[in-house]
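Have a look at the structure that comes next, please.
Here the complex is missing one protein chain, while the rest keep their positions.
Letters A, B and C mark the chains in the order given here, with residues in each chain numbered from 1 onward.
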Amino acid sequence: MNKIMTLFAGIVFATAALAQSTDQLSGEWLLRREMFGQPWGFHRITFTVDKGKVTGTFASGRKLEGTLEGNVLHFTSREGQGTIECTATINGGAISGKFIETNLDNARNVQESVITGARLPPPRSGPAQRHEFIPKTFYREFSPLTPPVLHIWPGDTIHTTTVDAGGTDERGVRRSFGGNPETGPFFIESTWPGDTLVIHFSRIRLNRDYAISDDGIVDRALDSDMAVKMKDVGKTVRWHLDLERMIGTTELPGDHLKNFSVPLRPMLGCVAVAPRLGSASPSTTDSGRWGGNMDFNEIVEGVTVYLPVQTPGALLYVGDGHAAQGDGELNGDALETSMEVEFTVQVISNKQSVTSATRFAATIRTPRVESDSEIMTVGLGGSLEDALREATSGMSQWLEQDYGLAPSEIAQLLGTSVRLNINEAADRNAGVTARLSKQRLQTLARKQ
Amino acid sequence: MNKIMTLFAGIVFATAALAQSTDQLSGEWLLRREMFGQPWGFHRITFTVDKGKVTGTFASGRKLEGTLEGNVLHFTSREGQGTIECTATINGGAISGKFIETNLDNARNVQESVITGARLPPPRSGPAQRHEFIPKTFYREFSPLTPPVLHIWPGDTIHTTTVDAGGTDERGVRRSFGGNPETGPFFIESTWPGDTLVIHFSRIRLNRDYAISDDGIVDRALDSDMAVKMKDVGKTVRWHLDLERMIGTTELPGDHLKNFSVPLRPMLGCVAVAPRLGSASPSTTDSGRWGGNMDFNEIVEGVTVYLPVQTPGALLYVGDGHAAQGDGELNGDALETSMEVEFTVQVISNKQSVTSATRFAATIRTPRVESDSEIMTVGLGGSLEDALREATSGMSQWLEQDYGLAPSEIAQLLGTSVRLNINEAADRNAGVTARLSKQRLQTLARKQ
Amino acid sequence: MNKIMTLFAGIVFATAALAQSTDQLSGEWLLRREMFGQPWGFHRITFTVDKGKVTGTFASGRKLEGTLEGNVLHFTSREGQGTIECTATINGGAISGKFIETNLDNARNVQESVITGARLPPPRSGPAQRHEFIPKTFYREFSPLTPPVLHIWPGDTIHTTTVDAGGTDERGVRRSFGGNPETGPFFIESTWPGDTLVIHFSRIRLNRDYAISDDGIVDRALDSDMAVKMKDVGKTVRWHLDLERMIGTTELPGDHLKNFSVPLRPMLGCVAVAPRLGSASPSTTDSGRWGGNMDFNEIVEGVTVYLPVQTPGALLYVGDGHAAQGDGELNGDALETSMEVEFTVQVISNKQSVTSATRFAATIRTPRVESDSEIMTVGLGGSLEDALREATSGMSQWLEQDYGLAPSEIAQLLGTSVRLNINEAADRNAGVTARLSKQRLQTLARKQ
Partner (left out) sequence: MNKIMTLFAGIVFATAALAQSTDQLSGEWLLRREMFGQPWGFHRITFTVDKGKVTGTFASGRKLEGTLEGNVLHFTSREGQGTIECTATINGGAISGKFIETNLDNARNVQESVITGARLPPPRSGPAQRHEFIPKTFYREFSPLTPPVLHIWPGDTIHTTTVDAGGTDERGVRRSFGGNPETGPFFIESTWPGDTLVIHFSRIRLNRDYAISDDGIVDRALDSDMAVKMKDVGKTVRWHLDLERMIGTTELPGDHLKNFSVPLRPMLGCVAVAPRLGSASPSTTDSGRWGGNMDFNEIVEGVTVYLPVQTPGALLYVGDGHAAQGDGELNGDALETSMEVEFTVQVISNKQSVTSATRFAATIRTPRVESDSEIMTVGLGGSLEDALREATSGMSQWLEQDYGLAPSEIAQLLGTSVRLNINEAADRNAGVTARLSKQRLQTLARKQ
């Protein structure tokens, strides 16, 4: 609950000063609702005041009618069997009050909920901005309730840093417990569930000269024989990162790795929007259709990541930099290191009204990654088979949505042209990526 | 049973003329043994005759002693609790007779088995040969009992053709039922279970101007949503192959595939040695540690395939050419077409005595593929997880055997450098390939 | 090929004597067809001769017209683009000749095939019979081409024995190599692909006093820790079977198993019909929708097994007796022993014409097992997830076919009432059984 308060404090802080309208209510508001002492989700409502009479529309299309007397708002909204009675107080750009919700078909279920909220800022008129962001706290949940550390607008660029998976920063100082502590979350104004967040990474660069890894193999890649063979490994391995030559070498190599070096290819193991509000927030070691700890070694400088927005403002998280990583992150740890990152965000609106973040609203089914040469979908699931199905289904959706392909055409394209990689074998979700060459796609007329 | 007779007929035919020794027995023989009316496997025995007294050694090291009177051979061989009494007749380069095997610990189990066999040819003295082979029959089992179509020696090259997966040849004539009918099997002289067969493909070329595919998606890649979406597809799709420009186009494209073309990259879906003699032979749609229907789209012209020999002569099969294939062969059918192929075989001896093909003797755990730039292991199993474990375990073995790496070193190399592809999703076995760049491996001192 | 000849020899032998008709052709015939030197499958044709003019119908409904001059039959059959020209000779109850098949759309594909066959016996008029069958050979493939050891009619009962999984019989004599050698196959007259074979086991009894097992755990049930713990086990364990008290005890128990005994509950690990003719026949260690090595410990005396017939005569196989077995057969070997069995077969006709065994014709999707108290479907697949899906899908089909339930009703019944067991973890296919109590089903009106 406190978390939600703070979230709204953040929104108010960012937006109240910008609120300008003829009365204190007319315009667009974001309300947070809480019931049973538990967060319920969000309402986005547009109000119009005409001589004390209030009309309004929820983003879902649901209508309301009421009155504004002084700073006291009353409204009623009926839909189907249900009625919401709202009483609230307006105070500057903030609102607080309650909803009484009744349902004709179950008289016992009169539910009271607490609402708080803020007027939404008007669209920004100026140019896109570049934000220099120095992280102070690092989060270990992909939570829709974590107060945003910065509010930005679509088009803006953020330049910041991430700590390594164990919580240590570019100066070697421990800043957090481990488990992929994240920089963010960043609130992107005018972004709603159902939209797609587009994150273009203009920089993913190393900013220190070592990385931490280990010498184990994760259970998902171990058969019985190899389990016996590998039973005594698993120790920490420290790598030196040569930032000039961009190669990594183990600091205490075994006999056969004395001259062994790995070309460095810095990547981010985690890019996520907050998942929709559920009963618990996932750990930053977890992943889902909203992204997260995908450990996909193609998320390098220059790529664009697309994620399905699940909550107002999207709440973007980044972290878990790897100096280099084989497919599947078979050690459990890659070459874990801190990172300097820069990215620009855009939003593709789904142009649909979306009532609340509690409704799952994914216009894109899976995380998507686009490089200069490929389009890629990341399938995540409890087994590699489930992950493969997600990746294939996600790519099929992409081909249908953006290229207008029919099922038969999708099948022919995938059958002849798809590449399938295992990107993740180390974490609870396995990951498979489906990849198509953009050159191969050139001959497909884009959907009109 | 008849099949085995024919197999030996083949061996005798190929070898009897070459047999030259001071007596009619001294030298090396290959015996086929049959018990309960079922094939049992093979014995390789070296005999020495001195004044009618016979001594000898099975390839396992087991000793025998006996007599040669006229053309009648008697010998006895004791090992542990078991005794073999042999009575046989020598006739030119051929032998036939029986074994009576008794076991002290179970008096009821006196087993009689039938033996037939032939003297092995002496090592070839001349240069390696190039064989022009025109296939007449095509086999649909990877069987250790199919009579070989040609006997060759390590170092030899075969130039031949394969029919498509449906059995149609380069002139469009149906030559076999479908299910990946194979060219072969080729018997490689002086090759034994435990050896590794090395097949270098100098040519994998298209030899006709069309391919057959379909527009379905295999179940392993279908989630519930996509199963519903794809419920009405699955029809045959015919592709035109432009052999000059090396691109493929569908003959009746849908609206969005009108200008769509696929770069052709001819590959073989099947390369196999015969699996060890078991109760049944696998279909040519199946796969295993001995190779088979791997559908790995990196088995193209220029690569070298390594397979673990399971039966005398290895019995090499090739087939199932694809003009192009995405990872996993998601349509079930790739661009199925006939092919012109040329390959040279070599053998890496495991320098161990191996008694019989009924013992599983894999010095290499999985099929291995080597290109100019990569080494690759192909893991095959009932689920993608099982296939991943096989691929990882196979690559781990390669790094241990050829580079002498310790478990900790193997883990570090895989974790930083391995690529993992899904090569096969279409057939009973799923396939995952583990791949390492040869450039990355250069700094590893090879094992002394 | 020889196998097929022998198969037909068997059919002719069984049936020629019974053939009685006004001319030598009129009536029903079973033709075996072979093309490319490979078996193609079967045709069932009804001929009528009227003054030398022959008309006829394939079981598929396809028509034919021709002449019978002396014992020479000519006929032509056109369907769509394809034409079959037949020339054959009638000799007693046997036929042999060839088909020339042309296809208008591909002039190059004129295919010649060899046909042989026999007149089918008329329906048996007498009562059901009980056959005492003493097996002499044991088969290690579930093959549609193995010559049947006995021809019986629906309603008949067979009393016979099976050897253990290693091939040893009730007297302790080795009779075959291992891998579940089978008794059978039994040809059930008037049984066709698409029918359902019903096998009621009136006896599954022990007939010797020992069983062979081991002390390993199969890979499918081993995690990394347990793989390390179990790395040194796997030896053969011999059990004493007390046939009076029906308990089993290990002959050399470890300290903690000194007083340990297992109640004996004899079961058959394998019950199968021959799968449809494919490119290769499965090993008797394998399984599929046609049954096979299911290792389901509810296949005990008193149950009824339903299998989808795939080939003329069904070709029923039984074997792999277990004196007792835990779920999943986690040792790889259960208490393997010989068995005395008695069963009665019935056939549920699918009342549809079926052309050939090469068409997959399963009116029931999975093996079904019925006991006094339960109905059960056996799902088999490469992973437990695949097996679960098969079991659920098979039970869903049963509820739809026999009880007329709609999808929503099926879901409610399964959700509240199904039991799910892992029956098989030891072999290539995993197995899951879905089970419903017959008491629970009593309130469902059977389909009208």
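Here, a contact is a pair of C-beta atoms (placed from the backbone, for glycine too) under 8 Å apart; a residue touches a chain by one contact, two chains touch by 3 or more.
These numbers were taken from a predicted model, which means no experiment stands behind them.
Undergrad: Which residue among C:Gln38, C:Ser143 or C:Asn421 touches the omitted chain?
TA: Within the whole complex, the residue contacting the unshown chain is C:Asn421.
Undergrad: Any idea which of A:Thr76, A:Ser283, A:Gln346 or A:Ser437 touches the chain not displayed?
TA: A:Ser283
Undergrad: Looking beyond the chains shown, say which of C:Arg174, C:Arg220 or C:Arg276 touches the absent one.
TA: Within the whole complex, the residue contacting the unshown chain is C:Arg220.
Undergrad: Which is it among A:Arg62, A:Arg119, A:His151 or A:Arg175 that touches the chain not included here?
TA: Considering all chains, including the one not shown, the answer is A:Arg175.
Undergrad: Of A:Trp40, A:Trp290, A:Phe343 or A:Trp398, which sits in contact with the chain we cannot see?
TA: Result: among the candidates, A:Trp40 touches the missing chain.
Undergrad: Which residue from C:Leu241, C:Val369 or C:Leu388 sits in contact with the chain not drawn here?
TA: With C:Leu241, C:Val369 or C:Leu388 as choices, the missing chain is touched by C:Leu388.
Undergrad: What chain B residues would touch the chain not displayed?
TA: On the chain B side, contact with the omitted chain comes from 219, 222-224, 227-228, 231, 383, 385.
Undergrad: In the complete complex, which positions of chain A touch the hidden chain?
TA: 2, 35-38, 40, 106, 108-109, 111, 137-138, 140-141, 143, 167, 171-177, 179-181, 278-286, 381-383, 385-386, 428-430
Undergrad: For chain C, which residues reach the chain that was dropped from this view?
TA: 213-217, 220-223, 225-226, 229-230, 232-233, 235, 237, 248, 250, 254-257, 259-263, 324-331, 333-335, 383-386, 388-390, 392-393, 396, 403-409, 411-422, 425, 430, 432, 440, 443-445
Methods note: only the chains that are shown with their structure count from here on.
Undergrad: Could you grab the centroid distance between chain B and chain C? Build each centroid from C-alpha atoms only and quote it in angstrom.
TA: It comes to 30 Å between the two C-alpha centres.
Undergrad: If you average the Cα atoms of chain A and of chain B to get two centres, how far apart are those centres in Å?
TA: One centre to the other, that is 49 Å.
Undergrad: Rounded to the nearest whole Å, what is the centre-to-centre distance of chain A and chain C, using the mean of the C-alpha atoms as each centre?
TA: Computed from C-alpha means, the inter-chain centre distance equals 54 Å.
Undergrad: Which residue numbers or ranges of chain B touch two or more of the other chains?
TA: Only 383, 385-386, 430 qualify.
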